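Removed from the display is one protein chain of the complex; every other protein chain stays in position.
A, B and C label the chains in the order they appear, each numbered from 1.
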Amino acid sequence: MPVVFIPTPMRDLTDGVTEVNVTGNTVGEVIDALEQRFPGIKSRLCRGDKLAPGLQVSIDATMTLRGLRTAVAPASEVHFLPTIGGG
Amino acid sequence: MAHANELYLGKQDYQVLGKRPVRHDGTDKVTGKAIYTADVQLPNMLHGKIVRSPHAHARIKSIDASEALAMPGVFAVVTADDFPDLTEKFALMGEAGQVNLTELAANCLAKGKVLYRGHAVAAVAAANVHIADEAASKIKVEYEVLPSVTWVLDAMKDDAPLLHEHLRTDSMGKKADKPSNIAVHLQFEKGNVTDGFQQADVIVEREFRTASVHQGYIEPHAVVALWNEDSRLKLWTATQGSFNCRQQVAELLQIPVSQVLVVPCEIGGGFGGKITVYLEPVAALLSRKSGRPVKMVMQRNEVFEGTGPTPGSFARVKLGAKKDGTLVAGEAWLAYDCGAFPGGMIGPGCMCVFSCYDLPHAKVDGFDVCNNKPKTQAYRAPGSTQAAFACEQVIDELAEKLNIDPIELRLKNAAKEGTRRVDGPVYPRVGFVECLNAAKNSEHWKSKLSGKNRGRGIAAGFWFNIGGASSCSASVNDDGIVCLVEGSTDIGGTRTSIAMQLAETLGIAAEDVRPQVGDTDSVGYTFLTGGSRVTFATGLAAYQLGLDLQEQMKQRAASIWDCDPTSITVDKGVYKQNGHSLTFKQIAAKIPENQLDPVVGRASVAPEGSTNAFGVHIADVEVDPETGKVTVLRYTAIQDAGKAVHPSYVEGQMQGGAAQGIGWALNEEYFFDAKDQMRNASFLDYRMPTCLDLPMIDTIIVEVPNPSHPYGVRGVGETPIVPPPATIANAIHAAVGTRMTQLPMSPPALWKALSERA
Amino acid sequence: MKSFDYAAPTSLAEASALLAHANGQARILAGGTDLLVQLREHLREADLVVDVKRIPELMELSFTPEQGLRLGASVPCYRIYEHAEVSAAYPALAEAARIVGGWQIQSRASVGGNLCNSSPAGDTIAPLIALGASCTVVGPEGTRQVAAEEFCVSPGKNVLRRGELLSTIVFPPPAKSGGSAYERFIPRNEMDIAVAAAGSWVELDPSGKTIKNARVAITAVAPTPRFAAEASQWLAGKPATEETFAQAGELAKKVASPITDMRGTQEFRVHLVGVLTKRTLAKAVERARG
Partner (left out) sequence: MSKKIHVSTTVNGESVEFLCEARQSLLEVLRENLSLTGAKEGCNNGNCGACTVMLNGVPVNSCIVLAVEVEGAAIETVEGLACHGHLHPIQKCFLEGAALQCGVCTPGFLVTAKALLDKNPNPSEHDIRFNLANNLCRCTGYDKIVKAVQAAAAELQTR
């Protein structure tokens, strides 16, 4: 099962838990699974059917702009990070 | 660790990569023929001028343009009211995520309030620049001046003047209960920082402050807009991303993207500052209103006061280590200003502050803070330089306290493949250790520095490579020349680095590819030039394009030889089958002779950003203790380029970034007076380095291949600006024993620090 | 830039008449490196711009060791430092001329223009004062001489009256055992406005060990360039040593009344007066000794 790293500011919703294994083949599914376990977390991560403004997903070390559709492998780590621009 | 997207081919003998061909657009640029936006002249063209706020913070009571409009030669005036209603409208814009269109529009033309001196309020189009200038001075704006704030910590206070009455601090989706200038609070925690510090034998904690600095591109923002009667809007502009520009303009004007054509002209520098639109939608509105093409070119003071800058910042950084130098814990508290509107560089700042080191326990807090400055924009590795200025000085001080060589201390704790970053992800293959070893073995580091008030400093830096879409296409001419159209605007020679990757793939010479940057109607979607992505991502597209062309050339050869294309082998541009042999050029010539289908190839990619570039810089300085002036005597920049496609331009990126970083270190700053007015909005008083202020900048290119690119290419553009301020600060400390915790380390500041110590 | 009329007179009389009878504000254009920027940025306004570069007297540069230097007010800076004899006779002047802006500025900017712009930080003004230069002013009432240290009266303002223009700056012949130096402090190494500056001239007695006469001027540290009279008088008869130079620096600080702005703090500028006075005196003495 993929392991989700709970962003520090959201650990109030997870009772301090920092990493959780949840099922899901996409980031969207992973978030749905998280929501089952920690109600309220989805509204913090998403705005409507999209990732919340200012957030991006990193699957292992790969930062992606594909948002909720991003595929997640069973051995993947899922991180929610601020978006990064560049100069 | 095996990399998920391993694309690296492991090629050892490159035919084109690593050579230094003359850039394809070079002759145009040394003869004055290259067309930049301000060089575009259209028949019947008008000239636009912006009216800007003289106040740092004020309510707009009224705007009266009647006198200006009555002037002969004046054709149109626009204000924020000319934008469509954008309330609650957001647009998804690539890396920036969802952009608040109301705010983007209000930055182009203020609505209700002005939030910084230089904030655009209205614009006028007239027959020539002089009339436009006079007309602008006749547009009467009545203001109610409000209290203002420009220092980031002041803006965070409870009683600070509020820029946005409805702004509440967002902590990853959780909103604070009262309004504040703090737009965002970020936090990252790894391990247990309290436990970590308990294991430390030595702890160093310092506070750092940095002033706002500007990207300082030499070409001012410019645009020519032509809104035609068929509702097609054509924009010639200086932008880092023609498609990003197109999207912003279309969203702001609420018209379909295909109604907008953006022609990217040659661009005179950007460094992150030419991604957001300023003039483009305004010129478009003026053109629509006047029915004529409108050119707008900023004056230099408008560039300083109305665009850029990068955040001013406060940082508190604490690191703990064991006696043997092992880092055990780190804590950082960062506040970056974002200027007039939320959305600054605090995210990457937090992600970069400890990115060079393997820290078992760490905590990072970051704040994005609104204040009365222009909305901050990206500037080369945005957010990372301020963070490195803090962290790399604390590392330097730890090395001193532990009596360990600063390179050895860094090597002992260096981030490498498998290191978990404080923000979570684990590093893939990276080249920090290799850079540190290159520094250690460099002639510079091994040389002896003698003389009074002289010192040597070293510091490291990190930046990401972002991904994003890139497209290109090409056709093969009869003479074997390949005409390449790519979508990345070329700021520093990327046409050539992309063409070289295509040439390498095809086994032809770089000179046999003729690259051009396409406009938004003539090439597929391509994300902006920035984030150190072009040579990496558009280069990847060029590689794919090469494979496509090669496949088609095989098919044409197969037609000529009447054989199965799969039986043809290709080696260094020579196509062979069963004793037949033709070069790429020979096949190209035979295509029309044999009435074969022309060869036209295409490729589009959307790689993820994952690769990471580390750099290490070394500086020798001399301090004049009587004046506080610092002279940089010698400078070396070391960086992992993955694979240097065109080494001269890789060196150029390293040298240019280092020079900007040295300017940031020593003299550049937004100097605000008591009324929060910038007092040095000119090249004279902003003091970017001239060539008399710098030594030669030596470079050492390290090549640790990027697993996500067939040729191992990493983006190199941004990292070089990260280490310099810390490098210079560490060198100053070595020279005179004073730790400078404030940027710029200008003569008055250093003199003051020296005299206070005495 | 606001619209204006342009005239390029070829004689002093014609220029003076144009300036005296102009409708509205007349401005003199020499190198234009200050004026055109000020007009563009609306810091100054003009209804008439009078280009004085076609007046022979204003473009004259003549030097003899006996007569000294006659420098037309519009002679561009590069002609000064490219003139070997003038550079040798008045090193402080050549030094200043070489650092007014960059090369492209020096191709146009003139010492007279620098003086008439009357910025507190004008680079060539300290050397003029230190070298004892006198300014020839021509106007409807005739010609008058004004000492360099009396020319500027407040930031951007000077003694020129309506219809008057500066025609020539006259430098006394170089003293036998004389030397001069100019140094400014700037954060960059060129293309900058002085944070503080000093110009020093000394004449040594035949032994080369004692200062016979001295003149010290400081700029960018008061509303106008300042002649440091007390420091200058005190130096006469003193041994030419580091201690003396440092003490003169302390005395020169007395006439400094700088402001704090983006170029430096008040405290830093006063400190620099001491440093620069000391350094320029040392250099001037070294040159005087040959």
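Following the convention adopted for this analysis, a residue touches a chain if its C-beta (ideal position, glycine included) is under 8 Å from a C-beta of that chain, and two chains touch if they have at least 3 such contacts.
None of these values were measured; they are calculated from a predicted model.
Touched by the hidden chain within the whole complex are the displayed chains B, C.
Note that of B:27, B:441 or B:755, the residue touching the chain absent from this view is B:27. Checked against the full complex, the one of B:461, B:656 or B:705 touching the unshown chain is B:656.
The hidden chain makes contact, of the residues C:12, C:26 or C:49, with C:49. Within the complete assembly, B:220 is the residue of B:18, B:48, B:220 or B:573 that touches the hidden chain. Within the set B:38, B:56, B:582 or B:728, the residue that contacts the chain not displayed is B:38.
Contact between subunit C and the unshown chain involves residues 1-6, 8, 29, 32-33, 36-37, 39-41, 49, 51, 53, 76, 78, 101-105, 107-108, 189-191.
Taking the complete complex into account, residues 20, 22-23, 25-27, 29-36, 38-39, 41, 72-73, 127, 129-131, 215-220, 266-271, 297, 299-300, 491-493, 646, 648-649, 651-652, 655-660, 682-684, 688-692, 694, 696-697 of subunit B touch the chain not shown.
Simple rule for what comes next: only the chains that are shown with their structure count from here on.
Work out the mean CA point of subunit A and of subunit B, and you get 27 Å between them.
One inter-chain figure worth recording: subunit A and subunit C are separated by 68 Å, centre to centre, where each centre is the mean of the chain's CA atoms.
Here subunit B touches subunit C in the complex through residues 130, 133-134, 137, 301, 626-629, 666-667, 671, 679-680, 684-685, 687, 689-690, 692-693, 746-748, 751-752, 755, going by the rule given at the top. In the complex of the two chains, the subunit A residues touching subunit B come out as 5, 7-10, 12, 18, 43-45, 47, 50-56, 58-66, 73, 77, 79-87. Interface of subunit B with subunit A (complex): residues 4-5, 90, 92, 94-100, 170-174, 184-189, 215, 270-273, 275, 343, 345-348, 350-351, 378-382, 423-428, 463-464, 466-468, 530-533, 608-610, 717-718, 721.
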